[in-house]
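Reading through the structure tokens given below for one structure.
With one protein chain removed, the remaining protein chains of the complex are shown where they sit.
Right, chain A next:
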Amino acid sequence: MILSGWGRFPRVDCRVTRPRTEAELQALVAEGALIARGNGRSYGDAALSAQGTVDMRGFSRMLSFDAATGQLVAEAGVLLSDIIAAFLPRGWFPLVTPGTKFVTLGGMIAADVHGKNHHKDGSMAASVDWVEVMDGDGVVQRASATQNAELFGYTIGGMGLTGIILRAALRLRPVQSGWIVQETLPAPDLARAMALFEASGNATYSVAWIDCLASGDSLGRSLVMLGEHAAPADLDNRRRARPFVTPPKRRLSVPFDAPGFALNRYSVGAFNALYWRRGRRAAGRSLVDWDSYFYPLDGIGHWNRIYGRKGFAQFQCVLPLAASEPGLRALLAEIAASGQGSFLAVLKRFGAQDSRFSFPMEGYTLALDFPVTPATLALMDRLDAVTLDHGGRFYLAKDARMSAATLHRADPRLPAFLAMRAAEGRARSFASALSERLDL
């Protein structure tokens, strides 16, 4: 079966199985190296393996919920969208969410996803109380901060390479409504965008859309968007009466692959300029429903088709705080000079985080996507080099094209991760196209 990640690059002919029970899974693990796959929303090759890809969506039951603590225990294949559908009406929302709700619980843990609140609440790791992981012998172990702590630390952000995540206990946060009070702040250049982030550390959510084609004095011009869960006082009477009811979204869908010429410096430049002007005019406070706020692209089915048949690749790095400004400047200058624009350039301030192998660290993270062409692949290699020069690292859930040498230079934690993989034969039992490409 030909599979790919959400970026549709690369595509790999995978042997896919869909077990339903732990016993079936144990039999599969015994057969040879494999990788677990959730809903296929990581961008690159993290959940692809030619010899063994295990579709975990057969494990999709919610097992218990504690309404006193907000702790949900569920199987790895449960979708985030289902968790929200079940618990938002009861006043609970995920503590950490990525930009799409069509991800599985297991995938969120394996990638240690982050949201717009990383600076305040941390990554997925901060909302997971424990996981249960199957090793290469079919043995299932529970791991938490205090029990099998090493396995716990490496499994969160370990890209599925420590074993198969079967179940997890996830903490939700209480919310009073399904609405977000959003404040949009225009920043005409990078320095002011960063100053806005530094000044808004108390905001629960913060993120910036950045116009990566702007150059010169406008380099890094951004719309910084802050958000808070709305309290009853923030709502009008009609909404206050039913605070968790938000309007159903009209579903749009991209019906076919866009032709390659649709995305070029002129169309993306025009889009970015328009988006910037519209955002600047609309600056200020507004009330946005949770779905539009957290998952704007989920409303557009198959949006990955706008990049055409060859697919697209994401680039996401994080730069340490001290090196962030010069690093971002160098990255943006490289992109603006190339004219290889991206619609979705996102800038975010990360808070402090210590973890064994996962992506976030205190500093700024920049995410962009590009249609896959020889020119953009070359550009991304140059962005890799800039990132390395500034002591940054790379988000494996988004990556499809980095070299092993780049990763090994970027991450001093790698030898310890490899040693953990080697011990107990985990490297023999769990492998993906990503782990083979990056020599993990």
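Just so it is clear, contacts are C-beta pairs under 8 Å (C-beta built on N, C-alpha and C of every residue); 3 or more make two chains touch, one makes a residue touch a chain; residues count from 1.
In this text, contacts and distances are computed from a predicted model.
Its UniProt record calls the unshown chain "Short chain dehydrogenase", which is the correct pick from "Chemotaxis protein CheA", "Short chain dehydrogenase", "Iron transporter FeoA" or "Molybdopterin oxidoreductase, transmembrane subunit, putative".
From the options A:V12, A:A50 or A:A86, the residue with contact to the unseen chain in the full assembly is A:A86.
When the full complex is taken into account, the listed residue touching the unshown chain is A:R61, out of A:R11, A:R61, A:R242 or A:R285. For chain A, the residues in touch with the chain missing from this view are 18, 20, 61-65, 72, 82, 85-86, 89-90.
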